[in-house]
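The complex appears here without one of its protein chains, the remainder shown in place.
Let's look at chain A:
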Amino acid sequence: MIHKNWWKYLGVVILLYVLTVGMLVPLKPGISDIDPSSVRTGETVTFKVWGYNSKFAQAQQPTRAWLKLDDERALSAERVVVKSDTMLEVEFRIPPYLPVSQKVQDFSLILDNDVDGPSVLPSAVFITQDSVDAARGEQVWVNNPVQDLSNVSGMTFPFRNILGETIRNTYFHVALWLAMFTIFIAGVFQSVQYLRLRTPSRDHWAVSYTTIGVLLGILGVVTGAIWAKNTWGAFWSWDVKQNTTAIALLIYLAFFVLRASFEDPEQKARVSAVYNIFAFAALVPLIYVIPRLTDSLHPGAGGNITFGSQDLDNTMRMVFYPAVIGWTLIGVWMATLLYRVKRIQEKLWDVY
């Protein structure tokens, strides 16, 4: 029994690993909020800064802070007062001029200490200047480069500001889509085999795989909508990738409508096998090509690389790749169950 079904148990074990490690590894310390978030030049401002997963009070060396425009232009803090592990006050003396020729400029906040390591809040503070003089601004902003950042090791997932803990959804939402794609490949392979060999079992396999692919696709849309509601602000933002995946799923749903409209089993199998190949041919550009050509809320669009080091670091890869394999194995398992039901059904028809 076990030697035949080892891959099903493997899938379950892998997903258990994904659930435990994926949920238990903490996020890297980050900055969750800053107040005030907009100031004027020439002021001395004390900012309240809130950390996430941070241990400000346990740092051995004093915490350092910068307001940073780019690698060269950064202003270091006059004073950092640690109030608690997750809250500190930073005092900046904002120079009268900014190193840019526009009136308002956003700066990132960088914090660094020996326990948490460096953390950054992008576009943390907007500074308004009364009169523009970039040359004089350069003199006061250039002399404090961000350097000698501490190097903290440990197993953590990256902290992203809007994402927060939801970065863990990568193992459920994104991995589910890749599993769906693998299942659809298996389905289209069986359809091609049906057209070559004309054995009914190939048709049963193709339908079983495609059914599970559609189920995983619908789950991908639902999980994506829940994630989007709490990060992008709406369940459905009419984002290009949301739209194209919805179209792709509708094309696949039409596969079942088409099957239901044929009486003759052989005709049904033949037409649906051809349709499945066309549906797959539409799926690839709809999911992987079109969203990359235009701007999208999804990572990987507008010229970005989907799994750059920014979005998926090595610690996440240790969970993400097993997650893809685990969901694929579970999907194949579900497809085999459907196939076996179909086979029994066929046998019953023949016998009686």
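The rule we apply is simple: a contact is a pair of C-beta atoms (placed from the backbone, for glycine too) under 8 Å apart; a residue touches a chain by one contact, two chains touch by 3 or more; residues count from 1.
Note that in this section contacts and distances are computed from a predicted model.
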Which of "Iron complex transport system ATP-binding protein", "CcmD family protein", "Xanthine dehydrogenase small subunit" or "Sugar ABC transporter permease" matches, in UniProt, the chain that is not displayed: "CcmD family protein"
Option touching the unshown chain, where A:Asn230, A:Ser261 or A:Thr294 are the choices: A:Asn230
Contact with the hidden chain (one of A:Pro96, A:Pro118 or A:Gly164): A:Gly164
Residue of A:Val132, A:Ala254 or A:Ile344 touching the missing chain in the full complex: A:Ile344
Absent-chain contact - pick from A:Ile218, A:Ala246, A:Leu297 or A:Met318: A:Ile218
Chain A residues that touch the omitted chain in the full complex: 19, 23, 27, 32, 52-53, 163-166, 168-169, 172-173, 176, 212, 215-216, 218-219, 222-223, 226-227, 229-231, 334, 337-338, 341, 344-345, 348, 351-352
